[in-house]
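Comments concern the structure below.
Apart from one protein chain that is not included, each protein chain of the complex appears where it belongs.
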Amino acid sequence: MREITLSRAVNEAIAEEMRRDPAIFLIGEDVAEAGTPFKVLSGLVEEFGTERIIDTPISEPGFMGMAVGAAMTGSRPIVDLMFGDFIFLVMDQLCNQAAKTHYMSGGKLKVPLVLRTNLGATRRSAAQHSQSLHALVAHIPGLKVALPSSAYEAKGLLKTAIRDDNPVVIFEDKLMYNDKAPVPEEEYLLPFGKAEILRQGKDVTLVGTSSMVQVCRKAADLLAADGISAEVIDPRTIVPLDEDTIVGSAKKTSRAIVVDEGHQNFGVTAEIAARIADKAFYYLDNPVQRMGAMDVPVPFSPALEDLTVPTPEQVAERARRLCRGEI
Amino acid sequence: MAARKSKANTEAYLRMYRQMARIRAFEDNANQLYLSAKMPGLTHMYSGQEAVAVGICEALTSDDKITSTHRGHGHCVAKGAEFRQMFCELLGKAEGYCRGKGGSMHIADQANGNLGANAIVGGSMGIATGSALTAKRQGTGHVTVCFFGDGATAQGVWYEVMNMAALWKLPIIYACENNGYSEYTKTAEIAAGSLTARAEAFGIDSFTVDGQDVLAVNDLAQTLVARCRKGEGPFFVELETYRYHGHHVGDINRDYYRTKDEEADWKKHRDPIVNFGKWLIGQKIVTPDELVSMDNEVRADAEAAVQYALEAPYPDVREVDMHVFAEGA
Partner (left out) sequence: MTHEVIMPALGMAQETGLLLAWRKQPGDAVKIGDVLMEVETDKAAMEVEAQADGFVTELRAKEGEDVPVGAVIAIISASMDKAAGAPTEDAPATPAATTDKVDDTPRVAPTVAKPTPQIPEKPKDTAPPSEGRVLASPKAKRLAAEQGLDLTRLAKAGHPQPYRAADLDHLKGMHASQADGGQVGAASQRIFARASVPAAPFDEFCDWLAGQGAVAADLVLATFAAGSFRSATGLQTLAVSVSAPRKPSRIFQDPDRCGLLDLSEDEDGQHADLIVYDLTASRLTEAELAATHAPTVTIARGQANLTVSLSATREQLDDEVLIAMLDAFAGRLEEPLRQLL
């Protein structure tokens, strides 16, 4: 199978969907000729024109709010939010308006929009361009949240998001834009709420999201060398969450570690760990472990920044300690 | 009153009077429901501002869109909503426009183009502008009116969306109902300079109109809606008006921000319904008796709807987690 970058996969997903449905347009800062700072959208404006690839002023609440209104009236906007950190700027439009409109209208109004943004530290971008804020929106009923971990997932999940009738926030790992992975030429969609078991194992379950999927896979390789068999699960979407697969795996292995790049406090790791503890309690031989980003603003200095994100070595060591009964 | 009299206009005039009377009757009943503890939550009365909603909405078709505010019952009635479903919504009943999930501050009636009231001040400015973006992109010819109060002019998002609406010539009318008070504070204390000048800074044609004169409002609205349809939008209109009640029902002791004399003066001299009624009689479009019987009919309608809503069932508890997400794609 051909291999393409995550960036290319996103671009293909948008182009394919825009060819299919004229109601779709893309709106955001420097999305047209500039193609975003990461060049993810390069070439789209040449095909679809500035009527459908719409450059905005630097007005995140404004164009986010407009996307909500456009979605309510028959458009299917894709909003490009240049950095995930800017999600704080659009919180009212996203959480008070988009997320609640369908419910508050008793099901009469729909808001089919996609908010594309990114997450991930270690680009030496410091505290306002490095955050992983998906837990923030996952907390709000009415929003779906997708976390692709590869080019293959980025394309399949984005296409599903665009066809969904609800507001969907999709976070791409900005460090993976240039990572290649096998992606089929033919069209495919990936369902929401269906986790992928990337590696079977029997001693410990590693649940990793987005950027942490690769970390968990590497940790599983390290553990295999020690004779510990780790099962690696990628939930793909956290709202909806494929609880059955995650809980089933934890029941099987009796041990689980949840790894996510959001801050650990009150985060995605806490939620998934709690669900495992709830539903697999009588099958657990050790406490469920959470490994999130350190609860500090992301520091600039490489010497400090690298300390804040879980590494394969740290995940593997935690798993070894679990299996030895030290935790 | 700047108006012309003709056969076609006569019907339109009577309809405007009736719609204003319906809003007043709706609000009087809503007020009583709240005060008698029959209505959950809190509510904000539109009484006094009727000419704004009616004057503008009578210039729109049901396909044109509006966005509304926490003080939104008037916009909802003016855009064509029915009393029964509105009262049911106010009381949290299953037959309400939003199946009891929205309440007073979130009534939406998409069948009549009402995209919903909004309990965040300024919260619908983006939505309205996005609705206009859909109209422009899809060439529907629909116009969107964004209703908001003077208080919302202090929200930054307005300037962001006005900028984009002006850049892209969107078919939208920003209708600022300046009732003189931003919640419990005089507008003069929260707004520097001129509101129209703010919109003009974006190159947007801006107007000020007497919001108590339904014909003046309607004339301006007709003109601006037509210009929007020709691609000449956006526009800004400041409508000078007055709210008879406090910020919300229960905001009773308001001497600290406005006097009773001031309120009495507006009610006595500038009531939009009374004044329009006098004009209709003076123009011999209607007799005093006919107006009284219209008032009575409207009031009876409202009271019957209240009774209906009081007796209507609450939603089934199974609906509590329904409509969090839309089904399908």
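Think of it as A and B in the order they're written, each chain with its own count starting at 1.
Everything that follows uses one rule, which is that a residue touches a chain if its C-beta (ideal position, glycine included) is under 8 Å from a C-beta of that chain, and two chains touch if they have at least 3 such contacts.
This one's a predicted model, so the numbers in the text were calculated from it and none came from an experiment.
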Among shown chains, those touching the left-out chain: A, B
Contact partner of the left-out chain, one of B:A8, B:A37 or B:A197: B:A37
Option from A:T36, A:N286 or A:T308 whose C-beta touches the chain left out: A:N286
Footprint left on chain B by the chain that the document does not show: 32, 34-38, 40-42, 92, 249-250, 252-253, 310, 314, 317, 320-321
Residue numbers in chain A that touch the chain omitted from display: 254, 278-286, 325
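FYI, only the chains that are shown with their structure count from here on.
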Inter-centroid spacing, chain B versus chain A (mean Cα positions, whole Å): 41
Residues of chain A that touch chain B when the two form their complex: 23, 25, 51, 56-57, 59, 61-75, 77, 92-93, 96-97, 101-110, 112, 141-142, 144, 163-166
Complex contacts: residues of chain B adjacent to chain A: 65, 67, 96-102, 106, 108, 110, 115-116, 118, 120, 123-135, 137-138, 144, 156-157, 160-161, 163-164, 167, 322-329
